[in-house]
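Heads up, one of the protein chains got dropped from this complex, but the rest are sitting where they should.
Coming up: subunit A.
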Amino acid sequence: MTKAITVSGLHKSFGRTHALDGLDLEVASGEVHGFLGPNGAGKSTTIRVLLGLLRADSGAAQVLGRDPWADAVEAHRRIAYVPGDVTLWRNLSGGEVIDLYGRLRGGLDPRRRAELVERFELDPTKKGRTYSKGNRQKVALVAAFASDVDLLILDEPTSGLDPLMEEVFQRCVEEERDRGRTILLSSHILSEVEELCDRVSIIRKGRTVESGSLADLRHLTRTSVVAELAGPPNGLSALPGVHDLDVRGRRVRLQVDTDRLDAVLRSLSESGVRSLTSTPPTLEELFLRHYQDEAAAR
């Protein structure tokens, strides 16, 4: 599998702030890659390095097989970027900006453009300053989705969209994936990431702390189990990987490392199971674990 983005050991400091501290990132061609992390973790800095807007202090980065700093213009022909906070020129209409951006990339598909304007319910004749935040984002999204490119870099692109438009956005991302395009999606909306992304990378303090498919990551986390038993439980506390065990009579609550789930279920069924709820970890829990570590580390 070829890689659309490979980053290893990226460092970037602004004065005394170490924004990136040995960050690694791999995005395979054709995948939708979620890019997660708390505020200030270095997501936007990474993206700006990938776009050649910032120069890394050390480390290696390749985007579409090119050096993002030295070869920026050539790389950008095949990239569309949507920033989190879109600023437009006050006296240019949205339609003018969409067409300008399209021409400055690999070109624009006029049919796709018209279709997207319709689906996002965007009025392209309004001028820059009169758009709301969400509408400014739609301008950038239409320009990105209608452009003929291989890689889309989306930095919190839906923060101003309403739920209906969020839905349109998700359909568009799926269509782009079906066309074989690669998408790097930085987002705080975990349901969106869970829905769309093949793989995710979680970064914290400028470093990658988790990376892999959602299934992989789930494997690393705990499943919570609530069970009503026929007889008294025994030996649960001795099992490896069991946490937060709470036994009240015949009612058992516990957390278990997902790869140890099997042993726990066997032990429970020895006592006879009347009811059982097992909740797989959500991305949110995964994410919170890293956020809380961060909070604790502060």
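Assume contacts are C-beta pairs under 8 Å (C-beta built on N, C-alpha and C of every residue); 3 or more make two chains touch, one makes a residue touch a chain; residues count from 1.
We adopt the following convention: contacts and distances are computed from a predicted model.
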| item | value |
| --- | --- |
| Per UniProt, the name of the complex member that is left out, chosen from "N-acetylglucosamine transport system substrate-binding protein", "glycine dehydrogenase (aminomethyl-transferring)", "Quinol oxidase subunit 1" or "ABC transporter membrane protein" | "ABC transporter membrane protein" |
| Sole contact to the chain not displayed, among A:V32, A:V86 or A:L116 | A:V86 |
| Touching the absent chain when the full complex is considered, from A:H18, A:R112, A:K127 or A:R289 | A:K127 |
| Touching the absent chain when the full complex is considered, from A:L10, A:V97, A:A227 or A:V242 | A:V97 |
| Touch list for subunit A against the chain that is not drawn | 48, 51-55, 72-74, 76-77, 79, 81-83, 85-93, 95-101, 103-106, 124-127, 129-130, 140, 153 |
